[in-house]
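Below: one structure, written as structure tokens.
All protein chains but one are shown at their positions in the complex.
After this line comes subunit A, so read on.
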Amino acid sequence: MPLSNSPDVIVVGAGVVGAACAYYAARSGLSVTVVDRGPVAGGTTGAGEGNLLVSDKEPGPELDLALLSTRLWRDLAAGLPDGAEYEAKGGLVVARDAARMTALRAFARSQTAAGVTAQEVPADALHDLEPHLAPGLAGGFLYPQDAQVQPALAAAHLLRASGARVRTGQEVTAVLTGASGEVRGVRTRAGDLHAPYVVNAAGTWGGEVARLAGAHLPVLPRRGFVLVTEPLPRVVRHKVYAADYVADVASGSAALQTSAVVEGTPAGPVLIGASRERVGFDRTLSVEALRRLAAGATELFPVLAGVRALRTYAGFRPYLPDHLPAVGADPSVPGLLHACGHEGAGIGLAPATGLAVARVLTGDEPPLDLRPFDPGRFTGVTA
């Protein structure tokens, strides 16, 4: 039995990416229903850190997406209540020794050419920016475009601002298709929902939703732990991390790679994150991951040694083999769009993803070249 009032588009997933898709689609005049089997932001969005980074991205399609998102987040933040806790605090990337500083300088130069603002900070000026930073570092780069939001709040506020109909607690169990294989809607335990377009924003579970539609998207989980300290006065002003992080993001290895990204929050706790490892959906605590996070953080900020970690949480980043998200139309199922696989950057990349999806839905020119994100790239079939 179909549920009443069929929308123009159904978004599967009420994480930050689904929320952004709903927001921009609704702003383009489409009527939107968002379906999630859990609560709003109950997936990886509720387990992420909320860094909106350009500093960690090498020139290329992901950086382009991030640069566009950075601008969009600024606009969004101005329109949303301050509940989203947007902060344009800037990132500070430091180098432990001269060799790493040289590498960082070359990296920053290539980013600058791609539109990133990066300012070199000599060793003796680091402490003006971050008074509690460890002594003996070789220098760093300041990235003023790096910012932060509270991901769950941002997703919830975006969803509310979208005016979309939100159905939580309803799992999509099938994607309905018509005679020629085109999308007709989705089936949930509460009934069928009809719409000519379905957006797969199911994050780490995007592969399963694709499969329901007969499509193929190899999304896999990549676990991360975050450590959260007791509330502190502002001892860390920027997002601070060591330059090795850059190498981790693009690496394809299955082993744990932890780089300490340390940052303060408006509420007081310092966040330290995040580890990266491929262990499926295993939630059990990895003491080794916590050791590396704590060791990295106290190495950068020795004052944190006596500070207590109050909690830790784990999440599962949605990653695709080439570490780029899938954004756009499915090559084989008409009416199916994908917006998932953003790995460790989904909070940052959400607005540009949402805007691009809305443009595809309305048939308008996308805001950037979507070919690198083509969901068909894993099947050999392109849209």
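Here is the rule we use: contacts are C-beta pairs under 8 Å (C-beta built on N, C-alpha and C of every residue); 3 or more make two chains touch, one makes a residue touch a chain; residues count from 1.
The rule is simple: contacts and distances are computed from a predicted model.
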| item | value |
| --- | --- |
| Name under which UniProt lists the unshown chain, selected from "Oxidase", "Aspartate carbamoyltransferase", "Electron transfer flavoprotein subunit alpha/FixB family protein" or "Peptide/nickel transport system ATP-binding protein" | "Oxidase" |
| Contact with the hidden chain (one of A:157, A:238 or A:377) | A:157 |
| Touching residue (missing chain; options A:149, A:215 or A:290) | A:290 |
| Residues belonging to subunit A that touch the chain removed from view | 14, 39-42, 46, 152-153, 156-157, 159-160, 166, 168-169, 227-231, 244, 247-248, 251, 253-258, 267, 269, 272, 277, 279, 283-295, 297-298, 304-314 |
